[in-house]
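Here it is, the structure, as structure tokens.
Here the complex is missing a single protein chain, while all its other protein chains stay put.
Each chain carries a letter (A, B and C) given by its place in the written order, and its residues are counted from 1.
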Amino acid sequence: MDRKTLNIGLVGYKFMGRAHSSAYMRIPMFFDPGADIRLKSICGRNAQWLADVQKKFGFEGYDTNWKELVKRPDIDIIDITTPSNFHKEIAVAAAENGKHVFCEKPLALNVKDAEEMLAAAKKAGVKHQIGFNYRFAPAIQLAKKLIDDGRLGKIFHYRALYLQDWIIDPAFPLVWRLDKKVCGSGSLGDLGAHIIDLGRYLVGEYDSVVGMEKTFVKQRPLVERMEGLSGSANADAPLGNVEVDDATVAMFDFKNGAIGTIEATRFSAGHDNDMVFEINGEKGSIRYRFERMNELEFYDRENNNGETKGFINIAASQGCHNYAANWWPAGHVLGYDHTFVHELYEFIKAAANDAPTSPDFEDGVACSRVIEAIEESIKERCWINI
Amino acid sequence: MDRKTLNIGLVGYKFMGRAHSSAYMRIPMFFDPGADIRLKSICGRNAQWLADVQKKFGFEGYDTNWKELVKRPDIDIIDITTPSNFHKEIAVAAAENGKHVFCEKPLALNVKDAEEMLAAAKKAGVKHQIGFNYRFAPAIQLAKKLIDDGRLGKIFHYRALYLQDWIIDPAFPLVWRLDKKVCGSGSLGDLGAHIIDLGRYLVGEYDSVVGMEKTFVKQRPLVERMEGLSGSANADAPLGNVEVDDATVAMFDFKNGAIGTIEATRFSAGHDNDMVFEINGEKGSIRYRFERMNELEFYDRENNNGETKGFINIAASQGCHNYAANWWPAGHVLGYDHTFVHELYEFIKAAANDAPTSPDFEDGVACSRVIEAIEESIKERCWINI
Amino acid sequence: MDRKTLNIGLVGYKFMGRAHSSAYMRIPMFFDPGADIRLKSICGRNAQWLADVQKKFGFEGYDTNWKELVKRPDIDIIDITTPSNFHKEIAVAAAENGKHVFCEKPLALNVKDAEEMLAAAKKAGVKHQIGFNYRFAPAIQLAKKLIDDGRLGKIFHYRALYLQDWIIDPAFPLVWRLDKKVCGSGSLGDLGAHIIDLGRYLVGEYDSVVGMEKTFVKQRPLVERMEGLSGSANADAPLGNVEVDDATVAMFDFKNGAIGTIEATRFSAGHDNDMVFEINGEKGSIRYRFERMNELEFYDRENNNGETKGFINIAASQGCHNYAANWWPAGHVLGYDHTFVHELYEFIKAAANDAPTSPDFEDGVACSRVIEAIEESIKERCWINI
Partner (left out) sequence: MDRKTLNIGLVGYKFMGRAHSSAYMRIPMFFDPGADIRLKSICGRNAQWLADVQKKFGFEGYDTNWKELVKRPDIDIIDITTPSNFHKEIAVAAAENGKHVFCEKPLALNVKDAEEMLAAAKKAGVKHQIGFNYRFAPAIQLAKKLIDDGRLGKIFHYRALYLQDWIIDPAFPLVWRLDKKVCGSGSLGDLGAHIIDLGRYLVGEYDSVVGMEKTFVKQRPLVERMEGLSGSANADAPLGNVEVDDATVAMFDFKNGAIGTIEATRFSAGHDNDMVFEINGEKGSIRYRFERMNELEFYDRENNNGETKGFINIAASQGCHNYAANWWPAGHVLGYDHTFVHELYEFIKAAANDAPTSPDFEDGVACSRVIEAIEESIKERCWINI
């Protein structure tokens, strides 16, 4: 039998490492990517933790040095879920060693690094994909399909919010997600990246931008212990400067004539993880809110203009898209982690069939360019062409 | 000019009296019922209060004895907003004096009285209408139209709730709304009557019923002072027995093959005035909730079965019905009191043009019959044919 | 008896004229402003229409020339509901004749005119109020109270949308609301003014702004006949240039450190009249949507941080504010037109008691300044200090 097997080497085992592992396990149960998946090695720095994690996550072994992992001849795919400041080095080395590369977002700390990663992957001829997982929620897939089918017509407006509230307390410590050296930016790169990408995916390329940012809490206690994404500080911890944005807002022109706004903030009390967008076109509108990830609201101006005018609340958990249909009967809702199954299924399928990936590192570079343009417009206090 | 003027005599000036007065004032500004309206006299027992109310409510004068009011030759219409135990006597006298009669719901304390009222009105050949005002919310008018247009097809299910929470506290006193002699029943006649009527209006005639009731708080302090619908008791007030239902639930067969349930309760914490219903048919469904009175949810199975399956949230404040269109541009929502403008506009229009009224005392009698059948089924603990 | 009577002269009898008339009628039924109200004269240009309107709206007479109306000694209050380009001249003349002045928004076509109006009213010592009626929705009054009580703490974010969709069709004609000479601007002055005012009312003074605007349909058929806010064009109507904005978006710094965005558009398919805002503070958040005008969502970070964390959906139709409590029992929802009753009740009360008004012409001027700053920032493509 000549069915291919693809061997995975996963770098990172925290939040995203677990999300990816869980996804790899479930792909064969619900989808057929055209190749078998073997969880070969999970990689981190702490051998003791790794031994435990390897078993729980279903990997055959582990590595404590990614530089060795990327050279292993029995690895086909390197999947990078480390903090952002390691992305470039690992991805470039993986590509140079001929591995297909999947990398979490944001692709890199800046456009220059992102471009290097793209160049390395292209030169090596390997598959490359970036972890804009929200694209793979069935409701967003349906949104994309409706737009591609012309159901919205010419688009006028894109408005997107990504609202969280986990660092409102000024006593919350300066964890690595607030460290410019590790993350490059604050809410902009972490949250804004997702809604910038969705704007490109659903509406089109950005043309020009003006942004503003705010750091509401300018000093925080230095962190003592990390706990997941959170952490704690000692009572007498010294203060450190917060050099990243707590919130960033931007307005855009799109090349196709639409206009848009995005807002990313970690200071929106009451919002745990609220990614929201709306798109208005000449023939209809769509609305989405991730905290109700299985629903898409659609206003169909063409068929819906008389006495029954209104938004349709579509249960996108139904068989409207094969991602949903492969799981359960209609109305049996999916969750956050299903998006990872879908994106990695597509990546494995592309690797198995030598087919194009999407979103790829080009998309990662494009997103980084928008982020840098926003940062420049903030510095210059004026509009910047992208 | 031979445009008719209709002179109103309004009995009662509390909650409902004010609602009706406010409606009469606004009819000419927004609708043309084909006759002019003159607020001739408001009637109650307390002359001092009436003098004040008459001026504020825009009446030309007042009466302190309804028996005289109904005989006044300069009165065309008697509008009854008193407690239920007075309805019959006033309505019969008004009809016998040739006045058109509008009567608040429930029509009477029992079927026998209701039938007498109907007989008197028919014999006198006067117009008669009952205050099922919820029928006149634009969203419910739209629901009726969709059903009449066959958009739901054959109907399978009716389920309706009327939930309030104002008497959960056992210290809440035994006000007149909890007095069987004044009201006949508790939540069943007060709240259940509305959703029983909507079932008849939207689905069809009831065939058989079985109900249950509950009085959760069996004794309450006797009321000392009434304040609107509420009241207060002295700290050492003696207790009286509560003889009406705190909650009533019933299941129905409709003559057309549909089945239904209604629930009326004053013990649903968190619900101020939540009238909710849903109707499911072979071609579609509708959902309504009075606390969002300007919205109607509609599932159109005929046009809506593929990838965009879902309920449409229709803003019934838009020009979908002339009741709404006569007020403001789409999206400028209406409130509770607009339902009274609509029902009284229809009543005046019928009186001006000698046209049929709806809902009339026949509808009031039919509703009373259902209420009595529920009460009997509760006593007998079995199904009762209506 | 020395109770004052205030005589009203109302200029304009279309949409807003009717809304104000309906409000004056109902004030005495539900509120006591401390004076009696007499609807003395309604003023417009067409005597034939006025004779009809005067009777329906309950006025004692009419005037066809506002210049005479403002001089009538038997008039105490001039209420201006004309198109914006007449506001200044009428308001100044009314003030100079010693009349109290209520003026619809926007106060004037530009800051200069608005300042003249304010100066005239101040010099004459008359009461002046501007028709920012949304402030008077009970839910927004509750929002204001929660903020004033410190329930949100220091405010971080204000984001507000005012979305409509009535001119998406390019065949929709060039009605007066799209005429720069009559209105000064498009969606910015019409819709944006309301949410700019609410930002000032609820959050504080604006510090600097950058905006963008878009006219999606640049030419439209010239209108032949106006019909309410809409109109129609002949099939062969010549095209005219649209010189106002179809949509305007802006980002702000507030003086108190908060940041904000507003978006006003008439190209948001599916939205009839959707005014939406959210405010996030260190202690809580509020959310509001006018199409559900009786509801306010409140996240109380102080009392609500554990297992029951979430937004409370407050039914602001309940007795949470005396505006609501004066109407009906809890849960009996109010509509758009009740906001006019509330604002005019406050104006009459201020005139009766020689008390301050709010929002007054100062608020109108302040709003105009923000609008002009947005327009300048659009021209200059950079940030402007206000």
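Convention: a residue touches a chain if its C-beta (ideal position, glycine included) is under 8 Å from a C-beta of that chain, and two chains touch if they have at least 3 such contacts.
Note that the coordinates shown come from a computational prediction; the quantities given were computed from them, not determined experimentally.
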Touching the absent chain when the full complex is considered, from B:119, B:168 or B:222: B:168
Identified contact with the non-displayed chain, of B:261, B:303 or B:358: B:261
Candidates A:5, A:219, A:273 or A:322 - the one touching the absent chain: A:273
Full-complex contact with the absent chain, from A:74, A:205, A:224 or A:291: A:291
Identified contact with the non-displayed chain, of C:79, C:274, C:300 or C:337: C:300
Missing-partner contacts on chain A, residue numbers: 15, 18-19, 21-22, 25-26, 28-30, 55-58, 164, 166, 228-229, 271-274, 290-294, 315, 317-318, 327-338
Absent chain, residues of chain B that touch it: 156-157, 159, 161, 163, 165, 168, 210, 212, 214, 216, 247, 249, 251, 253, 257, 259, 261, 263, 265, 267-271, 278, 280-285, 299, 301, 309-311, 381-383
Residues in chain C touching the chain absent from view: 142, 145-146, 298, 300, 303-304, 306-315, 318, 320-321
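Note that only the chains that are shown with their structure count from here on.
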Chain nearest the global centroid, as defined over all protein CA atoms shown: C
Taking each chain's C-alpha mean as its centre, the one farthest from chain B: A
Centre distance in Å when chain A and chain C are each reduced to the mean of their C-alpha atoms: 42
Of all residues in chain A, the ones touching two or more other chains: 309-311
